[in-house]
Structures are given as structure tokens and as C-alpha cells.
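Note sheet for the following structure.
Yeah, one chain of the complex is gone here, protein chain that is, but the others are all in their spots.
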Amino acid sequence: MIRVTIWNEYGKDQRSGRAGEVYPGGIHTILKEKLADRDFVITTACQEPDEDDGIPDELLNSTDVLVWWGHLHNHEVHPKTVDRICDRIYKGMGFIPLHSSHRSLPFCRLMGTSCDLTWREKAGENAFIWTVSPDHPIAEGIPPYFELEEEEMYGEYFDIPAPDEIVFLTWFRGGNVFRGGITFRRRLGKIFYFHPGHETARSYYNENVIKIIKNAIRWAAPKSDKKLEVGEWQDPVNEF
Amino acid sequence: MIRVTIWNEYGKDQRSGRAGEVYPGGIHTILKEKLADRDFVITTACQEPDEDDGIPDELLNSTDVLVWWGHLHNHEVHPKTVDRICDRIYKGMGFIPLHSSHRSLPFCRLMGTSCDLTWREKAGENAFIWTVSPDHPIAEGIPPYFELEEEEMYGEYFDIPAPDEIVFLTWFRGGNVFRGGITFRRRLGKIFYFHPGHETARSYYNENVIKIIKNAIRWAAPKSDKKLEVGEWQDPVNEF
Amino acid sequence: MIRVTIWNEYGKDQRSGRAGEVYPGGIHTILKEKLADRDFVITTACQEPDEDDGIPDELLNSTDVLVWWGHLHNHEVHPKTVDRICDRIYKGMGFIPLHSSHRSLPFCRLMGTSCDLTWREKAGENAFIWTVSPDHPIAEGIPPYFELEEEEMYGEYFDIPAPDEIVFLTWFRGGNVFRGGITFRRRLGKIFYFHPGHETARSYYNENVIKIIKNAIRWAAPKSDKKLEVGEWQDPVNEF
Partner (left out) sequence: MIRVTIWNEYGKDQRSGRAGEVYPGGIHTILKEKLADRDFVITTACQEPDEDDGIPDELLNSTDVLVWWGHLHNHEVHPKTVDRICDRIYKGMGFIPLHSSHRSLPFCRLMGTSCDLTWREKAGENAFIWTVSPDHPIAEGIPPYFELEEEEMYGEYFDIPAPDEIVFLTWFRGGNVFRGGITFRRRLGKIFYFHPGHETARSYYNENVIKIIKNAIRWAAPKSDKKLEVGEWQDPVNEF
């Protein structure tokens, strides 16, 4: 069983208006429902104003894959929480930052860059997601391309290190392209950033989006408890 | 001085009609004119039905960077010519296959895959080329994006190995994206594939397209005569 | 179940002398025994002088992962067999060339380079294999390093394209290093090259070597029957 935790900042902006209508109960609630799978045990968590940010050690340390959705409150996550999350990733926890979590503090720290991008919110802008690494486990069962009927435009230049793998590229009607489904590895942790999921777009009701996130959870899950020895090493392996 | 050879198949289809109007004297002639630079000595060559394919050893062995444009006659290049070109690339010659040369025999051999892609010729389809590796020497002086007013659509899935570097991504109005400006290294040779240049499109009159090809020539040019020793090695470096 | 085929050239040199003692019945026989796993159905095949090279379509087309051991007879494999094998890889079959198969014709074609390397056969030369991508599925359960008590030295410069991933690096007592456990993707096929396995060295009796090959088989196995559409595409996805 893969222990999945879906974390959502779930601020006021998500609780009413258009966002509240599209994702009643919050994005985490809908994601939990859609991602349901006999291989997953799914927990949800929301940002709290306390020091734990809604994800205390007890929960974090029993999480195999952390799905993260942050936006307006990205910068309110406490530095200690960022430390704790990154440490857990280094030890092998998978990490799947979605949409505006490209600017979340854990993702930015793992990248070492600003993670800025070009963006535009325009009613009715559709997108096509193209598979460019069809052999990748995250692309399993995904067609050569599929459409998002409406989504916030996220485009290049995307200020990230060169990804380890580009699984998907996205086309936006307004003229932009985006490396929108990409992988990174940091020590023992696998990371998959995926762009769909504006709070007022219906992307998490899209069957292929859900399939991709499910594939990513399986890909990112740690296979075993690994331990890495590094540091001082007085004795040579080869005697001389 | 960088010795540049521009090779063009220059078949009947290029000599008249719309192609002949857009590129009078052939694409090689216009490219030679546009690429003129005080650092370059440029020679042109056209496909000949003889065994040398218009690029005899004498010419090939004095070429630092080979710019290649092939299309309908890609498969008529003799196997020995493919051998000779690849050998020269392995020894350090730069190679810049343009547009439909994605299916040229030298490029396919260097890739080890089919190099198939999705394509569509449709009047009035415009494209935007986006810079995704702004620090790359090939992107020097190129803006975040620029437009091609009309170009043949080349899109994903593009059946190539993962490129060493993706310098440019292209958006096409019809809904496609393309890894259209990409680098590869094979032994001592640097390769840059760049997609613009349909025979009836005016892309080689585009200032940014020309600047990119010029940058690529400088980037791909061998810096010195290098020699690589590989093979049997009876004596250990470290005595034991 | 993963259908694994182990192909060995099994020439005269393997049938007697030191090689025959170390691997009675041939490397394929010992590998079949050691790789036995409830998730695998293993078949062996040996090079035959006929056009099928011992791996007719019937066998090839029911193979999920092909483990390949070639050496002195690498260049006797028929071009049509190379075509057939590469086509099957492009369609998703995993490919695991071992040791001197770095110069096998299928591997060389997939790489697009000579695949030359530096080598030395010296009695008693030991090696250490270091894990540099500890998160990789192929490194699952493998310690930070392990020893091969005697192995043929394979070293840099190794004339290959930059690998997609370097999972293992090898140290040789005589002073050489080698990118000896590396992955590549070609269309839908996953490739893992792994260097241990000189015909007179006991590497295939090494528990970690076997674990790595088993991990690689699982990693390279196709997950489903995928099909990639590429080619002419008259209708745009986005109407304009």
C-alpha cells in the first residue's frame, strides 16, 4: 500500500465563489475521491496557521508520496516545515507539486532557482498536453495528446534546472508552450511537477490528468527503506 | 575562420514553382548569402547522382561545420557517404541538419531511432519559437520568443533519443508543440537540429532564424584537432 | 509474468578451457539459473549460423526483455536480425546488453556511435561498483558499493551518447573508471547496459550483479502494449 497525503492550502479564495463551486470541499477533497485506488491509502491535510502547517511529523513520517497544492499562501509555510518536508524527500518520499505549487517553498528549495514562469488567466483558453516520453511509467495509458478545455496558461520561460525527464509538453491556445510534466530526483526522492489544476478550472475531473497523477504516485513511491552512507571514510576500500 | 559547407539536395521541386520563387537559386544560395560572416568561409554543395553525393572527401575533410538540407531525396544518399559524414562528425565536425533533414540518413544513424515526427502542411499556419535554455550559446541574442509567419508544422511525438539540451520549443497554431531546436553530442562532434525551413516558407529570411544558425555554427565548430585513444590497453595506469 | 530471453553467442571459446569451467553449459545456462524468479519466464537462445541468428520472429515477438551476451561473434549477426531486434525494442521490448555486447550490432545501432572503449585483461584485477543513482529502480537493494574480485577492465573513454541515467560507476584497480551501468531510452524501449561478465570471470555468481540484472529486467519490461501514432496529420487539433 502506498500512503498518499494530499496537502492543500485551502484558503478563503477556495472556499467560495467559482472555486468553491468547481471543487466543493476543496481541491484536496475532490482529488482524494478521484485518486482512490486499491493500492493507495489517502489522507488529506490543509494548511493551518500553526507551526506544523497542518502536516505534523506524525503525518509526514508516515507519508510515502506527498501531493501538494499551494498558491496564494505558498510563502506562509514555515521554514521548519520546508526543512522537514525536504528531509523526508531526501530519505525517499515522493513529492508531486501541482499547478501553482511551482512556487511553493519546498519545490523552490529543491530546484535552487526562482521557479518563475509566464502566466495568464483568460476565460476559455484551452490547452493540449502532448506526451514526449511515451515509454515513461508516468505516461502509461496516456494518449499521444489530450485536451484541457480551460486552464490557466503557464508558459516558458520556466526558471528551473534542466529536468531529468520531460514527460509532457503543453500547448496553450494563446501562443505559449510549457514544460508542464517533468521529473527531478533529489537524493532518494523522486519529484514530478504537473501544471494542471487552476482552482476554477475543471482539470481534476479530467480522466487523463487523474491517470497521470496516479501513475506519478506509483512512480514516486519509495520501494524500500534505503539508507545512504556518506561522510568521513578513513579506511580505503582498496588497501595500498 | 570556420569552414562552413551548406549542402542542399536541390531537387526539381526546389527549382521552380513556389519554392523557386521563395528561394531563387536554391535554399543553399540564400543561406550562403544570409549566413555571411567575417568568421566564416562558406561553400555550397548540391546532391549529385554520383557516389560522392556532391560532397567528395576533399570538400568534406576541409569542412568544420556541415549545414544539411535534405527532403524528398534523403534516402538517395549513398551508404558510403553516410559513413564518411558520420566519421567526420565523430572526429569533431559540427553538423546542423535543418528542417526535413530530421529524416536524412546521417542524422538517423547518429540518433539510432526513426526520427519520425507528426507533420502538416497548411497555408497560413504560424508558429512561435520559445527559448527554453536562455544561457545556451545558440540562444545568444535571441528574444524569449519570436514568430514564424508561416511554416510547415512539425510536431510531437518526435522519435529521437532525449536531447542533450533543448534550446528551443516551438508552438504551432494548429495545436502542436515540437522540440525543434535541440543538441546532441556524438564522440567529438556537436549536432544541432533546427526545424524551420520548409521550401515554400520564408523562414530563412527571418533574422532570428539566421542568428540561431550562425550561433549554432560557432558552437559546433571544432576548437582544435583532437584525437581520442580507445582500444586495447595492456598496461595498467596504476601498477599492482 | 515477464517473458525474458537470454541470448548468448556461445562460440567455441566458451565451450571449453577456463570459460567452460567457470560457466559450464554456457553463460546463458548459468544466467537462466541465477535469474530464476517467480515473475519471470526465461528462455535461452544461442547464436546459429542461419539467418535468424537463433532468435526467430516467433521467439523475438514473445520476448518482453532481451538479455544479450555477444563478443567475438558480435559482427556475424545478420543485418536483418539487427533490424528485427531494434524494431521490437522501438515497440517496447526491454534490452539488456551485457559486457562485450557494448559492441553488438543492435546496441551500436541504437547508440549511433562506435561504442568503443578502453579495455585490458589482466589476471587478478579487481573492481568496485559504486551506486550513483541510489533512487533508481535498478539500484534497489544494492549497497553503496560492492566488489568484483576479478573482471576484465572496461574503461573510459567509452564512445557512447550521454546516457539518460548513470546508475553505476566502476573503479578498476589498474587506474581506470567506467560508466558501466547506464540507461538509454529509444522510442518505447528501455535499455540498460551493464559491464560485468567476462567469460572467465565469476561475476554472474555475484549476488549483487544478479540482483541488478533482475532489477533491470523489471525496469525494462513493457507495461502494456502501446502504440505511437506519428506521421502525416492533415487536420489541426486546434481549428483555425
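Note that the chains take the letters A, B and C in the order they are written out, and that residue 1 is the start of every chain.
As a working rule, a contact is a pair of C-beta atoms (placed from the backbone, for glycine too) under 8 Å apart; a residue touches a chain by one contact, two chains touch by 3 or more.
Note that the structure is predicted; figures quoted are calculated from it, not measured.
Note that of B:Ile2, B:Leu59 or B:Leu188, the residue touching the chain absent from this view is B:Leu188. Touching the chain that is not shown, out of C:His71, C:Arg84 or C:Arg179: C:Arg179 (per the contact rule at the top). Touch with the chain omitted from the figure is made, among A:Ala19, A:Met111, A:Val167 or A:Ile182, by A:Met111. Contact with the omitted chain, checked across C:Phe158, C:Phe184, C:Tyr204 or C:Trp233, is made by C:Phe158.
The omitted chain makes contact with subunit A at the following residues, 90, 109-114, 116-120, 122, 125, 153, 155, 157-159, 161-162, 164, 173-176, 184-187, 228-238, 240.
For subunit B, the list of residues touching the undisplayed chain reads 92, 126, 128, 133-135, 137, 140-141, 144-145, 147, 164-165, 171, 173, 185, 187-190, 223-224, 226, 228-229, 237-238. Listed here are the subunit C residues that touch the chain not shown: 128, 130-134, 144-145, 155-158, 162, 165-166, 169-172, 175-177, 179.
Just so we're on the same page, only the chains that are shown with their structure count from here on.
Centre-to-centre separation of subunit A and subunit C, using mean CA positions: 34 Å. Computed from the mean C-alpha positions, the centre of subunit A lies at a distance of 37 Å from the centre of subunit B.
Contact with two or more other chains is made by residues 164, 173, 185, 187, 228-229, 237-238 of subunit C.
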